[in-house]
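Data block below; observations after.
Here the complex is missing a single protein chain, while all its other protein chains stay put.
As written, the chains take the letters A, B and C, and residue 1 is the first residue of each chain.
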Amino acid sequence: MKNYLNEKTGLWSWLSTLDHKRIGLLYLFSVLTFFFIGGIFALLLRLELFTVGETIMGPEAYNQIMTLHGVMMVFMVIIPGVPAIFGNFFLPLQIGAKDVAFPRLNLLSWYLLMTGALVAIVSVVTGGVDTGWTFYTPYSIRTDNGTIWVVVGAFIMGFSSILTGLNFIVTVHKLRAPGMGFFKMPLFVWGIYSTAVIQVLATPVLAITLLLLTLERMFGIGIFDPKLGGDPVLFQHFFWFYSHPAVYIMILPAMGIVSELMATFSRNNIFGYKAIAFSSVGIALVSFFVWGHHMFVSGQSDAANFLFSIITMLVGVPTAIKVFNWVSTMYKGSLSFETPFLYALGFIFVFLIGGMTGIVLATLALDVHVHDTYYVVAHFHYVMVGGTLFPLVGAIFYWFPKMFGKMYSELLGRTAFALIFLGFNVTFFPLFFAGTQGMPRRYYDYIKPYETLNQISTVGSWLISAGFLLVLIAIIHSLLKGKKAPDNPWDGRTLEWQTQSPPIHENFEKQPEVTRGPYER
Amino acid sequence: MFAHSCMGANKKTGTAMIYIFIFLLLLPLSAFSSAFPSPATPISTEVDQMYYFIHVLSLGCGLLIVGAFILFAVLYRRKNNSQATATVHHNAWLEWTWSIIPFFIFMFMFAWGWLVYDKMRTPYKNALEIHVYGQMWNWDYVYKNGRKTAEALYVPVNTPVKLIMTSRDVIHSFYVPAFRIKQDVLPNRYTALWFKATRKGLFNIFCTEYCGTGHYSMLSKVHVMSLEDWEKWISTDPYEGLSMVEIGQKVFRGRCTACHQTTTQKMIGPGLAGIFGSVRHFEEQDSLTADENYIRESILNPSVRIVKDFPDQMTPFAGLLQEEEMTGLVEYIKSLKPEK
Amino acid sequence: MNVKHHAAHHFRDASHEASASKLGLWIFLCTEILMFGGLFVAYAIYHNQYPEIFLAGSKFLDWKLGSLNTLVLLLSSFTMALSIYYAQKEKLTYSTMCLWITFLCGVIFMVVKYFEYSHKIHDGLLPGELFSHAGSENLGLYFSFYFSMTGLHGSHVLAGLALIFWLIIRSHKKHFGPGYVLPLECVGLFWHLVDLIWIYLFPLLYLVE
Partner (left out) sequence: MSDHIVPFKTYFNVILVLIALTVVTVLVSLVDFGVFNLIISMGIATFKAALVLMYFMHLKYDDKSYLVIFLVGVFFLAIIFLFSSFDIITRVVEKSVL
């Protein structure tokens, strides 16, 4: 049976494809590879922190691995992550289009990501980089190692994100199926659309900041270097103007996936469709006004702290609305606990803890105590690993039948989830207490009182990596030996379930007509 | 139909999931009490009260929401394939309530946070002003009467203190967990911190802004003592009646332990035992035996000669050490012998 | 003769493709504005903090060359717009000629920039710590802004020239006509934006009071 996978074969057909579905799989392959490399770095870090004093490596090696873990996970895994893999694959399918608006631009975005990643990885052999993924000046100007490679790498990867965002905005505006108004679009498309708006508006400022940092390192232009009159806090303003909206680039598409999973596995129309749609856009817009909460103790004025703290509290409200609506979707539903749904429930539990600790960090007096401690590390892993990776893995299992035409094994899927969920909480929950006790982050070594908490956390990191390994095994197992998947295994209501799995190159035999809401039964 | 065949597995996994969630809910309760270093300033107790409030409130709301979805998970398990599902999918009243309530909770938290923060940031009148200098990987302190110290920040109890801080190279951050205060220390600029210690004792100082290889070892202590002891300490010459080697040891313990050990074991910098008289090999220059001038020069201006396979990371101490301290250090390093 | 352009397979027709491409291009222009804007914001902040450095620095700039460059770029914008006008009127030779004039103006702009840069490098008016001009205290900060802003702008002018040259080739092959001017419009929009940025750069850098 002809479909987009067996239509053309050979490496060149993949490397020069213009089909949004194949580009989605190219991203899936590269993002998962970067994820596992980043994960190994995380394991090394946790291993080093197992005991006081030197365990397996020296301070320079630890700082470089800490930076690489940060750079790879942020710029190569979670920012491209859900928008590039599932946005590329399922945005056209869910709005009934044949392809994204600019297919060539789409392929260019993938090559930009890979070039940027390659350039960033070259830094390992040219002296390594140990500035942390935030590149704060003047330290990032002072060290004479490979930092410039990572900065240029991130600069290139930024354009991959801009072009993907641009592509998706035009696709949503111009290529929707006839009859699909804005309020008949699935919530995943709303999530991808509001993420694209952030990608387009925030990433250029990162581009100029990293360009200035490169010029700073090459010619010492002194815009961010205090020795020449520059202001390092201004670098932080520019950096966080991008990096806070960037965390919403990471979470909004994942929230879109959770809306899909909730609706499909509760066999229920989503509760409060408009509320969820408007909160996605609301979060996207308010996220541009809150970056200062990363700089409460960085020498920012108290008046600016007042302003940023109050606006950050506003961002919490739409997030809370979404969680309440998801839980209400389960009310009077008919719930079946396949693996994707477990990831959605796991997301809600973990994101609740992440969200509430976020409120703690937005409160001025509390942030002074826990800023740059392990409380923050635990917080952002709860909202990034829990908030983005759980739905990403959930989406891999949810859309696996549609993408590859094969079913995964439910047993492997569920055990992998249990391992990941347990391992995640055992790894990161103790770190909240290390943080409130005052253990600073990015520390190669710590004083005795923090030892037991770190040991529990390291044991947890072995559990969670076993879980993610099991996910990989589940994927490979079902790619090879999976049973033939029906076109609509979960009785989903959105358009992608109405075409064959895996879909043909043109996605739909005939252009679908949209007459009802995305999740109406 | 595929969905039907996995019906059996549904019940077992549904209940298994519930046990996992409940276990994880008990996790926070168990380790709640030992959450904070015991408070040592009036502000700390206020900050702790706020912590307990927000964490208990979050736990309450968390239990409500997680409880709700566990309840739904149990009640609305899929029993058969044609189960009727909800007809109501929108309730404006409900949407408003769960927008307004979080809004007010968050605004309340913001207001409370701002009030305590404002109290934290308003300067005490006639506070004892002390200068704090951060440099790559140690802190040192200068008092108004010119008294310099590096091994600890000596502070009288129950007296307001104002720290005026600046950095000699990159951004550091002065953090005393017991006082719940933190402030970045920026080059070319002064930032300030205020506290009034109400308990005597030694409290850790950490650097919390990443500043390079020795970021983790940039530790120091706040030594809170009674007013009389402090007055006696501030007026006495720190090195009175000490031999040259003892002076050197005092200076070493204040400034050099971040990177150097007194054994032969390498840390960030080389171990200093048995250095004096040994032959040192350098990246560029030809090697020489370590004598007093070499030790003096590599303390005052280390980047002149870099020992093979060591990074050029040591910050110069030129202008920071008095003559007495300098000679003391040299004597102390000469006295370090490798353990047999 | 109305040249037939077939729209890509996933668009309904040529006008659907045109509106999608223009929407995409305007979003790209918005990102360009945000990127240049970052530099303008940094300029504004440092101008307020160190007005004397910026005043002294701008004295070294030759405002006559600056205004010549502004006129050259305005003219190139004019001829770019005309090339679309003539293509729509099906006067294809005029359209190609206008493209050549736009290209030439762009080259003149870059040549003037080359002279300005070599003059400054020769005088030691370099950015940041490289500043080594005798007889004046460190104006490195001003020249960091001068070189980064005009450098980034110059790189965009070069990119514009390459695109215009590609248009000239296609114009010679008679690809454009009343029914199809999309590439002309898209490159035109980009070129006008480059001119727009110079309109702001000129007073900010050259005519500082």
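Convention: a contact is a pair of C-beta atoms (placed from the backbone, for glycine too) under 8 Å apart; a residue touches a chain by one contact, two chains touch by 3 or more.
Keep in mind the model is a prediction, meaning the values are calculated, not measured.
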{"item": "Contact set of the excluded chain (shown chains only)", "value": "A, B, C"}
{"item": "Full-complex contact with the absent chain, from C:M80, C:L99 or C:L126", "value": "C:M80"}
{"item": "Chain not shown: contacting residue from B:K144, B:K232, B:H281 or B:K308", "value": "B:K144"}
{"item": "Footprint left on chain C by the chain that the document does not show", "value": "15, 18-19, 22-23, 26-27, 29-31, 33-34, 37-38, 40-41, 44-45, 48-49, 63, 67, 70-71, 74-75, 77-78, 80-82, 85, 88-89, 179-182, 185, 188-189, 192-193, 195-196, 199-200, 202-203, 206-207, 209"}
{"item": "Touching residues (missing chain, whole complex) on chain B", "value": "129, 131, 142, 144, 164, 166, 189-192"}
{"item": "Absent chain, residues of chain A that touch it", "value": "201, 205, 231, 233-234, 237-238, 241, 288-289, 291-292, 299-304, 307-308"}
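Note that only the chains that are shown with their structure count from here on.
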{"item": "Chain contact topology (line, ring, star, complete or other)", "value": "line"}
{"item": "Length of the line joining the C-alpha centres of chain A and chain C, rounded to whole Å", "value": "36"}
{"item": "Contacts with two or more other chains, residues of chain C listed in rising order", "value": "none"}
{"item": "Residues within chain A bordering two or more other chains", "value": "227"}
{"item": "Residues on chain A engaged by chain B in the complex (per definition of touch)", "value": "59-60, 63, 130-132, 136, 138-139, 142-143, 226-227, 232-233, 266-275, 297-299, 302, 305-306, 309-310, 313-314, 316-317, 320-321, 323-325, 327-328, 330-338, 342, 345, 348-349, 352-353, 356-357, 359-360, 362-369, 371-373, 407, 410, 414, 418, 421-422, 425, 429-430, 433, 436-438, 440-447, 486, 489-491, 521"}
{"item": "Chain A contact footprint on chain B (complex, rising order)", "value": "2-3, 6-7, 9-10, 13-14, 16-17, 20-21, 24, 27-28, 31, 34-37, 46-47, 50-51, 54-55, 58, 61-62, 65-66, 68-69, 72-73, 76-79, 83, 85-86, 89-91, 94-95, 98-99, 102-103, 106-107, 109-110, 112-118, 120-121, 169-171, 173, 175, 177-178, 180-184, 186-189, 191, 204, 206-217, 219, 268, 311"}
{"item": "In the complex, chain C residues that touch chain A", "value": "8-10, 16, 19-21, 23-24, 27-28, 30-32, 34-39, 42, 45-46, 49-50, 53, 126-130, 138, 140-141, 144-145, 147-148, 152"}
